[in-house]
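With one protein chain held back, the other chains of the complex are shown just where they sit.
The block that comes next holds chain A.
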Amino acid sequence: MILRQLALRQGRRTLSAQSCRPWRRYLSSEVDRIEDSLQKSSQETHSIESMVNAHTKQSVPSIGNAIDATTEPGSMVEEWHLYQHMRNTIGRSGSDIMPHYKPHVLVNHPPGPAHISLELLLASQCHLGHSTSLWNPANSRYIFGVREGIHIISLEQTAAHLRRAAKIVREVCLRGGVVLFAGTRDGHERCVVKAAELAGGCHLFDRWTPGSITNGQQLLEHCRMKVVNEFDEEVPGFENQLQSMPVIKPDLVVCLNPLENFVLLRECGQNNIPTIGIIDTDADPSWVTYQIPANDDSLRSVQLVAGVLGRAGEEGQEARKKAAREGKITFRPPPHLEQPQAAAERPELEKGERVDPIEFMHGKRPQRADGAAKEEWGYGEA
(Lines give C-alpha, C1' and ligand atoms only; values in the text may rest on other atoms or scores of the structure.)
Protein backbone atom coordinates (compact mmCIF):
# COMPACT_ATOMS: atom_id res chain seq x y z
CA MET A 1 0.00 0.00 0.00
CA ILE A 2 2.77 2.31 0.85
CA LEU A 3 4.61 1.51 -2.34
CA ARG A 4 1.54 2.17 -4.40
CA GLN A 5 0.93 5.48 -2.74
CA LEU A 6 4.58 6.32 -3.15
CA ALA A 7 4.50 5.72 -6.87
CA LEU A 8 1.31 7.68 -7.25
CA ARG A 9 2.61 10.58 -5.25
CA GLN A 10 5.85 10.69 -7.13
CA GLY A 11 4.05 10.37 -10.41
CA ARG A 12 1.85 13.34 -9.65
CA ARG A 13 4.80 15.34 -8.49
CA THR A 14 6.75 14.60 -11.63
CA LEU A 15 3.84 15.59 -13.83
CA SER A 16 3.03 18.77 -12.03
CA ALA A 17 6.70 19.64 -11.69
CA GLN A 18 6.86 19.84 -15.44
CA SER A 19 3.77 21.96 -15.73
CA CYS A 20 4.17 24.37 -12.85
CA ARG A 21 7.87 24.99 -12.75
CA PRO A 22 9.27 26.38 -16.02
CA TRP A 23 8.09 29.96 -15.94
CA ARG A 24 9.33 30.46 -12.42
CA ARG A 25 12.81 29.13 -13.09
CA TYR A 26 14.38 32.32 -14.12
CA LEU A 27 13.18 34.14 -11.05
CA SER A 28 14.78 32.21 -8.23
CA SER A 29 17.22 29.49 -8.98
CA GLU A 30 18.57 29.27 -5.43
CA VAL A 31 15.15 28.53 -3.99
CA ASP A 32 14.64 25.83 -6.60
CA ARG A 33 17.93 24.24 -5.63
CA ILE A 34 16.85 24.11 -1.98
CA GLU A 35 13.55 22.68 -3.09
CA ASP A 36 15.22 20.05 -5.23
CA SER A 37 17.45 18.93 -2.41
CA LEU A 38 14.46 18.71 -0.06
CA GLN A 39 12.58 16.66 -2.59
CA LYS A 40 15.52 14.34 -3.00
CA SER A 41 15.84 13.87 0.73
CA SER A 42 12.14 13.17 1.12
CA GLN A 43 12.34 10.62 -1.69
CA GLU A 44 15.25 8.95 0.04
CA THR A 45 13.26 8.85 3.26
CA HIS A 46 10.40 7.18 1.48
CA SER A 47 12.60 4.58 -0.11
CA ILE A 48 14.15 3.74 3.25
CA GLU A 49 10.69 3.50 4.80
CA SER A 50 9.46 1.19 2.10
CA MET A 51 12.52 -1.01 2.48
CA VAL A 52 12.01 -1.28 6.23
CA ASN A 53 8.31 -1.91 5.89
CA ALA A 54 8.94 -4.70 3.45
CA HIS A 55 10.99 -6.53 6.06
CA THR A 56 9.13 -5.89 9.29
CA LYS A 57 5.69 -6.83 10.53
CA GLN A 58 4.87 -3.47 12.06
CA SER A 59 4.94 -0.66 9.59
CA VAL A 60 7.06 2.35 10.29
CA PRO A 61 4.96 5.50 10.52
CA SER A 62 5.72 7.67 7.58
CA ILE A 63 7.58 10.79 8.60
CA GLY A 64 7.67 12.04 5.05
CA ASN A 65 4.20 13.52 5.25
CA ALA A 66 5.22 16.72 6.91
CA ILE A 67 7.99 17.26 4.42
CA ASP A 68 5.64 16.56 1.54
CA ALA A 69 3.21 19.13 2.77
CA THR A 70 5.87 21.76 2.76
CA THR A 71 7.55 20.88 -0.50
CA GLU A 72 4.79 20.63 -3.01
CA PRO A 73 6.43 21.35 -6.31
CA GLY A 74 6.68 25.06 -6.75
CA SER A 75 5.24 25.78 -3.31
CA MET A 76 8.47 26.94 -1.72
CA VAL A 77 9.14 29.28 -4.59
CA GLU A 78 5.62 30.58 -4.27
CA GLU A 79 6.05 31.01 -0.53
CA TRP A 80 9.23 32.96 -1.02
CA HIS A 81 7.63 35.31 -3.49
CA LEU A 82 4.69 35.84 -1.21
CA TYR A 83 7.04 36.56 1.66
CA GLN A 84 8.87 39.11 -0.48
CA HIS A 85 5.57 40.66 -1.54
CA MET A 86 4.49 41.03 2.06
CA ARG A 87 7.82 42.48 3.06
CA ASN A 88 7.60 45.09 0.32
CA THR A 89 4.00 46.08 0.95
CA ILE A 90 3.01 45.59 4.57
CA GLY A 91 6.48 45.21 6.01
CA ARG A 92 7.23 48.87 5.50
CA SER A 93 4.16 50.10 7.35
CA GLY A 94 4.23 52.15 10.47
CA SER A 95 7.23 54.35 10.00
CA ASP A 96 9.76 55.49 7.48
CA ILE A 97 13.30 54.56 8.39
CA MET A 98 15.82 57.29 7.87
CA PRO A 99 18.60 56.42 5.44
CA HIS A 100 21.43 54.95 7.44
CA TYR A 101 24.70 53.17 7.11
CA LYS A 102 24.51 49.47 6.35
CA PRO A 103 27.98 47.90 6.37
CA HIS A 104 27.05 44.99 4.15
CA VAL A 105 25.54 47.30 1.55
CA LEU A 106 28.75 49.31 1.32
CA VAL A 107 30.66 46.13 0.52
CA ASN A 108 28.15 44.26 -1.62
CA HIS A 109 26.53 47.17 -3.46
CA PRO A 110 29.08 49.97 -3.35
CA PRO A 111 28.35 53.44 -4.67
CA GLY A 112 29.85 54.51 -7.98
CA PRO A 113 31.93 57.53 -8.95
CA ALA A 114 28.75 59.50 -9.65
CA HIS A 115 27.79 59.21 -5.98
CA ILE A 116 30.94 60.81 -4.63
CA SER A 117 29.95 63.73 -2.44
CA LEU A 118 31.54 65.53 0.44
CA GLU A 119 28.74 64.31 2.72
CA LEU A 120 29.42 60.71 1.78
CA LEU A 121 33.14 61.10 2.34
CA LEU A 122 32.59 62.82 5.67
CA ALA A 123 30.17 60.16 6.87
CA SER A 124 32.67 57.48 5.86
CA GLN A 125 35.35 59.10 7.99
CA CYS A 126 37.67 59.74 5.05
CA HIS A 127 38.80 63.07 6.49
CA LEU A 128 40.44 61.72 9.63
CA GLY A 129 44.20 61.83 9.42
CA HIS A 130 46.85 60.91 11.94
CA SER A 131 48.33 62.77 14.85
CA THR A 132 50.04 65.97 13.79
CA SER A 133 53.37 64.76 15.07
CA LEU A 134 53.31 61.79 12.71
CA TRP A 135 52.62 63.59 9.48
CA ASN A 136 54.56 63.55 6.27
CA PRO A 137 55.05 67.18 5.24
CA ALA A 138 54.80 66.17 1.59
CA ASN A 139 51.08 65.75 2.25
CA SER A 140 50.55 69.31 3.34
CA ARG A 141 48.75 70.14 0.13
CA TYR A 142 46.01 67.63 1.03
CA ILE A 143 45.49 68.79 4.61
CA PHE A 144 42.61 71.07 5.53
CA GLY A 145 43.60 71.78 9.10
CA VAL A 146 44.11 70.46 12.59
CA ARG A 147 41.50 69.40 15.11
CA GLU A 148 41.79 67.44 18.35
CA GLY A 149 45.47 66.88 17.67
CA ILE A 150 44.99 65.18 14.29
CA HIS A 151 45.26 66.43 10.76
CA ILE A 152 42.04 66.74 8.83
CA ILE A 153 42.27 65.83 5.17
CA SER A 154 40.55 68.23 2.80
CA LEU A 155 37.56 66.39 1.41
CA GLU A 156 37.50 68.51 -1.72
CA GLN A 157 40.96 67.18 -2.48
CA THR A 158 39.81 63.66 -1.66
CA ALA A 159 36.80 63.95 -3.94
CA ALA A 160 38.82 65.36 -6.82
CA HIS A 161 41.56 62.75 -6.53
CA LEU A 162 39.07 59.94 -6.14
CA ARG A 163 37.25 61.02 -9.28
CA ARG A 164 40.52 61.15 -11.16
CA ALA A 165 41.47 57.69 -9.95
CA ALA A 166 38.05 56.39 -10.94
CA LYS A 167 38.51 57.76 -14.43
CA ILE A 168 41.90 56.07 -14.70
CA VAL A 169 40.50 52.71 -13.60
CA ARG A 170 37.59 53.09 -16.01
CA GLU A 171 39.82 53.89 -18.96
CA VAL A 172 42.25 51.07 -18.20
CA CYS A 173 39.38 48.59 -18.03
CA LEU A 174 37.88 50.04 -21.19
CA ARG A 175 41.10 49.18 -22.99
CA GLY A 176 41.14 45.64 -21.66
CA GLY A 177 43.75 46.23 -19.00
CA VAL A 178 44.23 44.06 -15.94
CA VAL A 179 43.78 45.92 -12.67
CA LEU A 180 45.15 44.50 -9.45
CA PHE A 181 43.32 45.52 -6.26
CA ALA A 182 45.62 45.01 -3.27
CA GLY A 183 44.55 45.45 0.35
CA THR A 184 46.45 43.48 2.93
CA ARG A 185 44.97 44.63 6.24
CA ASP A 186 42.33 42.79 8.25
CA GLY A 187 38.93 43.48 6.84
CA HIS A 188 40.08 44.43 3.37
CA GLU A 189 39.34 41.01 1.95
CA ARG A 190 35.70 41.43 1.04
CA CYS A 191 35.89 44.85 -0.51
CA VAL A 192 39.05 43.98 -2.47
CA VAL A 193 37.50 40.83 -3.88
CA LYS A 194 34.30 42.66 -4.76
CA ALA A 195 36.17 45.49 -6.47
CA ALA A 196 38.21 43.02 -8.52
CA GLU A 197 35.06 41.15 -9.45
CA LEU A 198 33.36 44.31 -10.66
CA ALA A 199 36.36 45.52 -12.63
CA GLY A 200 37.22 42.12 -14.09
CA GLY A 201 40.65 42.29 -12.47
CA CYS A 202 42.65 40.49 -9.82
CA HIS A 203 42.66 40.76 -6.06
CA LEU A 204 45.26 40.41 -3.36
CA PHE A 205 44.47 40.33 0.33
CA ASP A 206 47.36 38.26 1.67
CA ARG A 207 50.95 39.31 1.77
CA TRP A 208 52.41 40.30 -1.58
CA THR A 209 55.06 37.79 -2.52
CA PRO A 210 58.12 39.89 -3.28
CA GLY A 211 59.30 39.38 -6.82
CA SER A 212 55.94 38.52 -8.31
CA ILE A 213 56.53 41.18 -10.91
CA THR A 214 60.29 41.51 -11.09
CA ASN A 215 60.82 37.77 -10.80
CA GLY A 216 57.46 36.77 -12.18
CA GLN A 217 58.92 34.25 -14.57
CA GLN A 218 60.11 32.24 -11.61
CA LEU A 219 57.21 32.68 -9.24
CA LEU A 220 54.25 32.60 -11.55
CA GLU A 221 55.34 30.31 -14.37
CA HIS A 222 52.72 27.72 -13.46
CA CYS A 223 49.84 30.13 -13.79
CA ARG A 224 47.67 29.39 -16.77
CA MET A 225 47.44 32.00 -19.48
CA LYS A 226 44.77 32.25 -22.11
CA VAL A 227 44.04 34.31 -25.17
CA VAL A 228 40.55 35.79 -25.36
CA ASN A 229 38.79 37.67 -28.11
CA GLU A 230 36.87 40.94 -27.77
CA PHE A 231 33.88 39.08 -26.33
CA ASP A 232 36.02 37.54 -23.56
CA GLU A 233 35.70 34.12 -25.17
CA GLU A 234 38.79 31.96 -25.07
CA VAL A 235 40.33 31.44 -28.48
CA PRO A 236 42.05 28.09 -29.04
CA GLY A 237 45.15 27.62 -31.13
CA PHE A 238 47.59 29.78 -29.23
CA GLU A 239 48.97 27.06 -26.95
CA ASN A 240 52.36 27.00 -28.59
CA GLN A 241 52.78 30.72 -28.45
CA LEU A 242 51.57 30.84 -24.86
CA GLN A 243 54.33 28.50 -23.83
CA SER A 244 56.88 31.12 -24.71
CA MET A 245 54.86 34.11 -23.55
CA PRO A 246 56.18 36.07 -20.59
CA VAL A 247 54.13 36.08 -17.41
CA ILE A 248 51.39 38.69 -17.26
CA LYS A 249 51.92 41.86 -15.28
CA PRO A 250 49.07 44.06 -14.13
CA ASP A 251 48.40 47.19 -16.10
CA LEU A 252 47.28 49.15 -13.04
CA VAL A 253 47.63 48.51 -9.34
CA VAL A 254 45.25 49.93 -6.73
CA CYS A 255 46.72 49.69 -3.26
CA LEU A 256 44.53 50.30 -0.24
CA ASN A 257 47.36 50.41 2.31
CA PRO A 258 50.55 51.68 0.67
CA LEU A 259 52.38 51.95 3.97
CA GLU A 260 52.45 48.17 4.28
CA ASN A 261 53.06 47.44 0.61
CA PHE A 262 56.24 49.23 -0.23
CA VAL A 263 57.70 46.23 -2.04
CA LEU A 264 54.69 45.91 -4.32
CA LEU A 265 54.75 49.58 -5.17
CA ARG A 266 58.47 49.59 -5.81
CA GLU A 267 58.19 46.64 -8.18
CA CYS A 268 55.43 48.46 -10.01
CA GLY A 269 57.60 51.54 -10.28
CA GLN A 270 60.47 49.53 -11.69
CA ASN A 271 58.21 48.03 -14.33
CA ASN A 272 56.36 51.17 -15.36
CA ILE A 273 53.10 50.01 -13.90
CA PRO A 274 50.99 52.97 -12.72
CA THR A 275 49.71 52.73 -9.15
CA ILE A 276 46.82 54.28 -7.27
CA GLY A 277 46.98 54.39 -3.50
CA ILE A 278 45.14 55.74 -0.48
CA ILE A 279 47.52 58.27 1.04
CA ASP A 280 46.96 59.10 4.69
CA THR A 281 48.66 62.04 6.36
CA ASP A 282 51.58 59.85 7.45
CA ALA A 283 52.07 58.05 4.14
CA ASP A 284 54.60 58.94 1.46
CA PRO A 285 52.78 60.30 -1.60
CA SER A 286 55.72 59.63 -3.91
CA TRP A 287 55.26 55.87 -3.53
CA VAL A 288 52.25 55.87 -5.86
CA THR A 289 51.54 57.47 -9.20
CA TYR A 290 48.05 58.72 -8.38
CA GLN A 291 47.32 59.59 -4.78
CA ILE A 292 43.93 59.49 -3.11
CA PRO A 293 44.32 61.50 0.09
CA ALA A 294 41.99 59.74 2.52
CA ASN A 295 41.89 57.82 5.76
CA ASP A 296 43.37 54.38 5.29
CA ASP A 297 42.70 53.22 8.84
CA SER A 298 38.91 53.25 8.80
CA LEU A 299 37.35 50.21 7.18
CA ARG A 300 34.37 52.21 6.07
CA SER A 301 36.60 54.73 4.30
CA VAL A 302 38.64 52.03 2.58
CA GLN A 303 35.54 50.10 1.52
CA LEU A 304 34.12 53.25 0.03
CA VAL A 305 37.24 53.95 -2.03
CA ALA A 306 37.56 50.33 -3.14
CA GLY A 307 33.88 50.21 -4.00
CA VAL A 308 33.98 53.40 -6.05
CA LEU A 309 37.02 52.22 -8.00
CA GLY A 310 35.44 48.82 -8.50
CA ARG A 311 32.33 50.44 -9.91
CA ALA A 312 34.45 52.59 -12.19
CA GLY A 313 36.13 49.44 -13.49
CA GLU A 314 32.72 47.90 -14.01
CA GLU A 315 31.70 50.88 -16.13
CA GLY A 316 34.84 50.48 -18.21
CA GLN A 317 34.19 46.78 -18.74
CA GLU A 318 30.61 47.48 -19.77
CA ALA A 319 31.78 50.13 -22.22
CA ARG A 320 34.35 47.74 -23.67
CA LYS A 321 31.79 44.97 -24.14
CA LYS A 322 29.30 47.37 -25.66
CA ALA A 323 31.91 48.56 -28.14
CA ALA A 324 32.74 44.94 -28.95
CA ARG A 325 29.09 44.24 -29.71
CA GLU A 326 29.11 47.19 -32.08
CA GLY A 327 32.22 45.87 -33.77
CA LYS A 328 34.67 48.34 -32.27
CA ILE A 329 37.74 46.88 -30.60
CA THR A 330 39.09 49.15 -27.93
CA PHE A 331 42.40 47.42 -27.24
CA ARG A 332 45.55 46.32 -29.01
CA PRO A 333 46.74 42.74 -28.77
CA PRO A 334 50.26 42.08 -27.46
CA PRO A 335 52.76 42.91 -30.18
CA HIS A 336 54.38 39.49 -30.30
CA LEU A 337 51.12 37.52 -30.55
CA GLU A 338 50.36 36.06 -33.97
CA GLN A 339 47.37 34.43 -35.51
CA PRO A 340 47.52 30.64 -35.15
CA GLN A 341 47.65 30.13 -38.96
CA ALA A 342 50.74 32.27 -39.26
CA ALA A 343 52.30 30.40 -36.37
CA ALA A 344 51.44 27.06 -37.96
CA GLU A 345 53.18 28.00 -41.17
CA ARG A 346 56.39 28.51 -39.34
CA PRO A 347 58.60 25.50 -38.71
CA GLU A 348 57.96 23.97 -35.29
CA LEU A 349 60.51 24.07 -32.54
CA GLU A 350 62.60 20.96 -32.44
CA LYS A 351 62.00 18.55 -29.64
CA GLY A 352 63.61 19.80 -26.45
CA GLU A 353 64.24 23.23 -27.86
CA ARG A 354 62.83 25.98 -25.73
CA VAL A 355 62.74 29.66 -26.30
CA ASP A 356 63.54 31.88 -23.37
CA PRO A 357 60.47 34.10 -22.93
CA ILE A 358 62.38 37.19 -21.88
CA GLU A 359 64.66 36.95 -24.89
CA PHE A 360 61.63 36.30 -27.05
CA MET A 361 60.12 39.46 -25.72
CA HIS A 362 63.28 41.36 -26.46
CA GLY A 363 63.25 40.16 -30.00
CA LYS A 364 65.47 37.12 -30.08
CA ARG A 365 63.87 34.52 -32.32
CA PRO A 366 64.60 30.80 -32.56
CA GLN A 367 67.24 29.97 -35.14
CA ARG A 368 67.12 26.93 -37.32
CA ALA A 369 69.89 24.43 -37.01
CA ASP A 370 71.56 25.66 -40.15
CA GLY A 371 71.36 29.26 -38.93
CA ALA A 372 68.86 30.34 -41.58
CA ALA A 373 68.10 34.01 -41.91
CA LYS A 374 65.32 35.48 -39.88
CA GLU A 375 63.45 36.87 -42.88
CA GLU A 376 62.38 33.38 -43.95
CA TRP A 377 60.52 33.05 -40.74
CA GLY A 378 58.47 36.08 -41.44
CA TYR A 379 59.70 38.11 -38.53
CA GLY A 380 60.59 41.74 -38.76
CA GLU A 381 63.69 43.15 -37.23
CA ALA A 382 63.69 42.74 -33.50
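The criterion applied here is as follows: a residue touches a chain if its C-beta (ideal position, glycine included) is under 8 Å from a C-beta of that chain, and two chains touch if they have at least 3 such contacts; residues count from 1.
The working rule: contacts and distances are computed from a predicted model.
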{"item": "Hidden chain of the complex, named as in its UniProt record, picked from \"Proteasome subunit beta type-3\", \"tRNA (adenine(58)-N(1))-methyltransferase\", \"Manganese/iron superoxide dismutase\" or \"Adaptin N terminal region-domain-containing protein\"", "value": "\"Manganese/iron superoxide dismutase\""}
{"item": "Selected from A:82, A:122 or A:329 as touching the chain missing from the view", "value": "A:82"}
{"item": "Chain A, residues in touch with the chain not shown (by the definition above)", "value": "12-13, 16, 20, 61, 65-66, 69-76, 78-83, 85-86, 89-98, 100, 102"}
